[in-house]
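One chain of protein is taken out of this complex; the other chains stay put.
So, chain A:
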């Protein structure tokens, strides 16, 4: 169990700088999720933490120890790989005890730890099978078991759920979260799936182009995104953006001239100027005609728990999430507004959220 500190961390591949200058502290026993689109550097960062990639600048500490030049074998971290990376020629038992054996433990010492981890993960019946005789979910558990038996300082997960089907993914997601509470070990989890990030993390680190965009609890990142990128990446369907300008105490949409009261905004708006209005789909509400923004429904997607309405609004495509009791039809004209205090304003040039308090951005 240990904290992780990254100071001015730099990672390059040849002439390409993948991580230009990264600062982050992960607290002891914290469950951190690194999230971002493909190529944002999250997996590279995880591999740097694991010691599988060399650091080109800055400092990396696990606990109080500087590990820049410490090889993976001596970092006392465990990693669950995207493709599980089980040793195919070994049984589940051998897979799980291998790391302990490498640390000089005898079979008598490894056996009870393997048994305990196997029971915890419900893979006890498969201990003498080889990986190829297991299903995807079972292999995934063995990969976790292999990490657990070592009782490492840090667990690293590199998109471990991406090869599972949707149902199993949800199940294993919950299991990992439960496990993190039981084990009380620092965990770093990489995913491109914002649902995984939201549901599992103590804190989310949103990354783009090797740079941290925002660090915060799932609620903070969702409710108070620091910029357009975070706002659009976190949340599914993503936040709707509409170009607008401030006119007095109202917000006029750039195309169509329709207005909304500024009182609906989450933060204090500037006195004047161009802005980007951001409203999450679930923060739209349908109001009587004339009291909101006029929109024409293009497509209706009933999801059971709620309904997604795709509309054309002021020349933009927007998605609103409404109650399943509302049964709109394509072609219908509706009037939409934002729930008070839920709409955000972004600076169209810097793309940052207007009026955010200090410390929200990294």
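Here is the rule we go by: contacts are C-beta pairs under 8 Å (C-beta built on N, C-alpha and C of every residue); 3 or more make two chains touch, one makes a residue touch a chain; residues count from 1.
Simple rule for what comes next: contacts and distances are computed from a predicted model.
Comparing "Acyltransferase", "Carbohydrate ABC transporter permease", "YCII-related domain-containing protein" or "Molybdopterin synthase catalytic subunit" against the UniProt entry of the hidden chain yields the protein name "Carbohydrate ABC transporter permease".
Touch with the chain omitted from the figure is made, among A:84, A:241 or A:284, by A:84. Which of A:10, A:52, A:168 or A:252 touches the hidden chain is settled by the complete complex: it is A:52.
Touching the missing chain, out of A:73, A:326 or A:340, is residue A:73. The residue from A:3, A:17 or A:163 that touches the chain not shown here is A:163. For chain A, the residues touching the absent chain in the complete assembly are 50-52, 71-75, 77-79, 81-89, 98-99, 102-103, 130-134, 136, 139, 146, 150, 163.
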